[in-house]
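One structure is given below, encoded as structure tokens.
With one protein chain removed, the remaining protein chains of the complex are shown where they sit.
We just call them A, B, C and D in the order they show up, numbering each chain from 1.
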Amino acid sequence: MTIQPIVQGRGIVKRYGHVTAIDHADFDLYPGEVLAVIGDNGAGKSSIVKSICGAVIPDEGEIKIEGKPVHFTSPLDAREQGIEIVYQQLALSPALSIADNMFAGRELLKPGIRGSLFRQLDKKRMEDFAREKLTELGLMTVQSINQAVETLSGGQRQGVAVARAAAFAKKFIIMDEPTAALGVKESRRVLELIQDVRSKGIPIILISHNMPHVFEVADRVHIHRLGKRHAVMDPKSISMSDAVAIMTGAMEPPPVEQQQLTPKAA
Amino acid sequence: MTIQPIVQGRGIVKRYGHVTAIDHADFDLYPGEVLAVIGDNGAGKSSIVKSICGAVIPDEGEIKIEGKPVHFTSPLDAREQGIEIVYQQLALSPALSIADNMFAGRELLKPGIRGSLFRQLDKKRMEDFAREKLTELGLMTVQSINQAVETLSGGQRQGVAVARAAAFAKKFIIMDEPTAALGVKESRRVLELIQDVRSKGIPIILISHNMPHVFEVADRVHIHRLGKRHAVMDPKSISMSDAVAIMTGAMEPPPVEQQQLTPKAA
Amino acid sequence: MSETASKGQDYESSLSKATASVAAFEKRKGLVPQIQSALHATPALVPLVVLVLSIVTFGVLLGSKFFSPFALTLILQQVQIVGIVAAAQSLVILTAGIDLSVGAIMVLSSVVMGQFTFRYGIPAPISIMAGLMCGTLMGFINGWLVAKIKLPPFIVTLGMWQIVLATNFLYSANETIRSQDIEAEAPMLQFFGNVIQVGSARLTFGALFMLLLFVLLAYILNQTAWGRHVYAVGDDKEAAELSGIKTNKVIITVYMASGLICAFAGWALIGRIGSVSPTSGQLANIESITAVVIGGISLFGGRGAVMGSLFGALIVGVFTLGLRLLGADAQWTYLLIGVLIISAVAVDQWIRKASA
Amino acid sequence: MSETASKGQDYESSLSKATASVAAFEKRKGLVPQIQSALHATPALVPLVVLVLSIVTFGVLLGSKFFSPFALTLILQQVQIVGIVAAAQSLVILTAGIDLSVGAIMVLSSVVMGQFTFRYGIPAPISIMAGLMCGTLMGFINGWLVAKIKLPPFIVTLGMWQIVLATNFLYSANETIRSQDIEAEAPMLQFFGNVIQVGSARLTFGALFMLLLFVLLAYILNQTAWGRHVYAVGDDKEAAELSGIKTNKVIITVYMASGLICAFAGWALIGRIGSVSPTSGQLANIESITAVVIGGISLFGGRGAVMGSLFGALIVGVFTLGLRLLGADAQWTYLLIGVLIISAVAVDQWIRKASA
Partner (left out) sequence: EAHNTTACLITKTDTNPFFVKMKEGATAKAEELGITLKTFAGRIDGDHQTQVQAIETCIADGASGILLTASDTGSIVPAVQQARDQGILVIALDTPLNPIDAADATFATDNFLAGELIGQWAAATLGEDAADAKIAMLDLGVSQPTVGVLRDQGFLQGFGIDLGDPNKWGDEEDDRIVGNDVTAGNEEGGRRAMENLLALDPMINVVYTINEPAAAGAYEALRAIGRENDVLIVSVDGGCPGIANIADGVIGATSQQYPMLMASKGIEAIAAYAKDGTKPEPTEGKDFFDTGVNLVTDKPVDGVESISVQEGTDRCWG
């Protein structure tokens, strides 16, 4: 019995001028799992997830979503399919408010004629929602929900991006280092959030340099190295220290049979 | 015997419109130490170090450097005194190359008349230097030293900023979450670098959310909370878990006598 | 979960006890902080302050000659065309674009309205519709080239400026349609020239249209999703795209709206000058951009309020009339307006800084 | 160190064994990747390609009428003024600024050179120095207002445009100094009008000056610290400031350089038109900005190569002469130039994309 992967990428290549960022890499995400992606800086992690969601158009290779080949030309395509992404560079509009950013492209309208005819935004509802989500993430130092995002602290900004993705995803979520700028408390909330989301059946791709976090929440660990998928391991059957060794090239990856290319039968 | 602090801030206040980012905070950095600054997201950590180096001009309060009151109006003033900063937002020029960024404002000229008269840059020497520094940080995936910074991965960018500060500091260094985007290996190198720098007698202010890192390298831990200095602890006499508890408001800080407002006599 | 993992997190044990209360910083009271807050929240107040200051200054210098309903409504009449075009320009500039073709589109639209009526004998309402559609179409071409072909707005609209102007001359052979003929045969073309007289104050429909247009745009930009998207696109197009905004659609509709508004300006122009003249509006682009920038909208996009552009246009209008009334001759007026534009923005900057 | 700390790091034990070799990705070979690389490394090549394409096209259409040393050097003569001003404009635009006062500064400088010589009888070399200093001073005022008072460059230079132009009219009393008089009494003012004739090719000193100026600026921008700072300031002023660049100094010197170059343009203008005329150069700002943008420099600053502006100016020159020789009338020429400017940049964009 083989389960169909949610995302399947094969032989993906992405070059920038003469820089090769992804070099015939493969990728699989299966239903209901948290797939961690780890690798050195510049290994190509961000590039590969961007290829999956259409933020970058790969030069070669094939990507299937739920078995169907896709050729996203913009992240809008992905988003329409219920895919949400927390970008490493956050992708927030600096001059806009927290609520504006959170609801960009899916704003709530006022009830009744004010919404349907006059297209008036329901600012109150959006702001309440935004505040609630930020509070859930423990970001209680945000003093005004109308602050422009550029006036937020680094961690507060990241919180906005994470909250946005988590609130709206239907098919799966990609999180590129979602806790990099977060404090201890706020990071903990994000890990809880990831587990929440998974428990709703929505799979997650988590890129992180934080090994304890990875080993705490991941079902499988995709190790990326020099633009390629180097190995996929079961975090329960490998030590953090070996994972780091494989990732940095200090150790060869185990043979494919000992890897975890597909999840264990649920 | 009292040692003179390198940096002494008293009653610093910074407001943005009606948002109060720093609320009568104090600050001390002593010679030769690594002072870690920890706190929730939005606690005011970045704001206070920016006030110290002139990137932000505080509304109230007094700052002394080596005992002399200073009123920096631009980070240039700080830099002229040998103070280097790794900003949380990195402060790199996206379209410029790694070497251009590293040497901004202190470029090397070609020897002889080509430099003295024709003001020609010694690109080769700057590039070699840049590559060397990045390699020291373990950032070996940078494929072309002439890449524009905007084409670097998140971690590679951070590496450039850290390398720049470390290479040029004379008086002290401020590092605002220098390892947030770095991989395991690269973070380790930065911690080593911090220890190197300290051993050369240059003190460091390290803002970080990574408690193991903080407790590994800090001599004193400044805990910031709601815009104020909440406590200053000796990392050897407090557990990480208590530090986190104080920082998040789960525990009251100990009385001042049990804190570490000045370093132990060296 | 693996043992290593749980170990790595043990310092987090206290987190459950962390306070859940929201940050409470000291709140500031008093008049100055309140003014500062207001200016912060409503950036268009700053050029309004400058406008009021300049009206007061000229009022003091000139007395009732300037500070009369007549003179003040005259300013409204004089700025109406630039004001309407500045509204269009604001939209485009908010998306980090620029529209150099505004004046050309305005004139071509008015020529279409006139020629359709007088050359082909089409009823005025239909000709007007045709003129409005013509403007919208020109805007669409601009927007399409900017969004889809990804050409710089400066180049696209510079090219369109030349193309539209040349088309206009080729099509109209530069023939003027006289005011008297329009009045006799198609007065609807002069609709915006109608006047509401209240005492010595004279409000033309065109001036009223300008005011209403700004109110409408302010509503749209602040209260609708499209409006927020305009800001997002101008602020950081890539981020907007990544966060799910259909940036191309926004850009195209913005240029279309700009074209449509310019066509309305063309209609208002007939009301203002009475006739249909292909030679008008040559400075509309630079004048509208000036109003927008004085009004505090950033040429880099995403920042500023559309109301500011109205105040910007009025500031220039006040200076121009005020200086003439003070007796400055044409060349000196020209020079002094240069000085005053810089000063107006310097004052604006200073207020902003004081309120930061 | 505390026990918790060392535990937290134990998974790092393997790091000492991590490979220290530098990343080795597959390298690509072949002509296409090589061209792509070249275009990547030297962005000014793109407008150069467009320029060559357009010369070839008109050469094919018009034969030797166009593709002759005479016609080709004529283009150089025709673009020299716009080209020199575009060099100044490039500097300013690279800092994310804009200089609308270039034409006015150019004309005022040339008027100063002329009036000092003819009205006050000052020897020509000193008058020329005075003209150059006048340009630099105007530039300084622009730069100072932008850098220190933090006013938007658009407003500052718009204001200065009006101020300088009006000053120019007031000072010169709109008087033209005739070519014959200059030739007789102060031929040095016409220095840039001298010609090197090689066969039917006619290279004026002014055209040569333009070429040398671009080479010099390309050197300065790429090979000196100041040049790199110009880019850094335009790219992200705040980041540049934070990373230790004296951004204000850079901005002020850039506008001063722009003013000085415009003054040289004023001198070259005397060589080109023979006389000193206070009414020249009214379109210099829009034309120079056009050249810069066609040349691939971003109006948002920090990106592009100054050589591109030279090619941009030449592209417009080639189109203009080519279309005129093809016999298009004025309106059709304007229309087609509009189309061609858009197309040139579209081709440019397409080459860039293909080479990405």
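As a working rule, a contact is a pair of C-beta atoms (placed from the backbone, for glycine too) under 8 Å apart; a residue touches a chain by one contact, two chains touch by 3 or more.
Since the model is a prediction, treat every value here as computed from it, not as a measurement.
Shown chains touched by the hidden one, complex as a whole: C, D.
Only one of C:Phe169, C:Phe192, C:Phe214 or C:Tyr231 touches the chain withheld from this view, namely C:Phe169. From the set C:Ser13, C:Thr57 or C:Ser179, the residue in touch with the chain omitted from the display is C:Ser179, counting the whole complex.
Residue D:Arg178 is the one among D:Arg119, D:Lys150, D:Arg178 or D:Lys246 that touches the chain missing from this view. Taking the complete complex into account, D:Gln77 is the one of D:Ser14, D:Ser54 or D:Gln77 that touches the chain left out.
If you put the missing chain back, the residues of chain D touching it would be 65, 70-71, 74, 77-78, 81, 165-166, 169, 173-180, 272-275, 277-283, 320-321, 324-325, 327, 329-331, 333-334.
Interface residues of chain C facing the missing partner chain: 65, 70-71, 74, 77-78, 81, 169, 173-176, 178-180, 195, 202, 269, 272-275, 277-283, 320-321, 324-325, 327, 329-331, 334.
Here is the rule we use: only the chains that are shown with their structure count from here on.
Looking at B-C and B-D side by side, the one with more C-beta contacts is B-D. Taking the mean of the C-alpha atoms as each chain's centre, chain B and chain D sit 40 Å apart.
Centre-to-centre separation of chain A and chain D, using mean CA positions: 44 Å.
For chain C, the set of residues touching two or more other chains reads 4, 7-8, 10-12, 15, 18, 21, 23, 25. Chain contacts: chain B has residues 16, 18-20, 42, 138, 140-143, 184-185, 211-212, 226, 239-241, 244, 248 touching two or more partner chains. Viewed as a contact network, the protein chains are fully connected, with every chain touching every other.
Interface residues of chain A facing chain C in the complex, by the touch rule stated above, are 55, 74-76, 79, 85, 87, 90-96, 100-101, 104-107, 109, 118-121, 123, 135, 138, 140-143, 164, 184-185, 188, 211-212, 215-216, 235-236, 239-240. Interface residues of chain B facing chain A in the complex, by the touch rule stated above, are 16, 18-20, 39-43, 45-46, 88-89, 138-144, 147, 151-156, 159, 177, 180-187, 209, 211, 226, 244, 247-248. Across the complex, chain A is touched by residues 1-2, 4-9, 11-12, 15, 18, 20-23, 25, 223-226, 228-229, 231-232, 235-236, 238-246, 302-303 of chain C.
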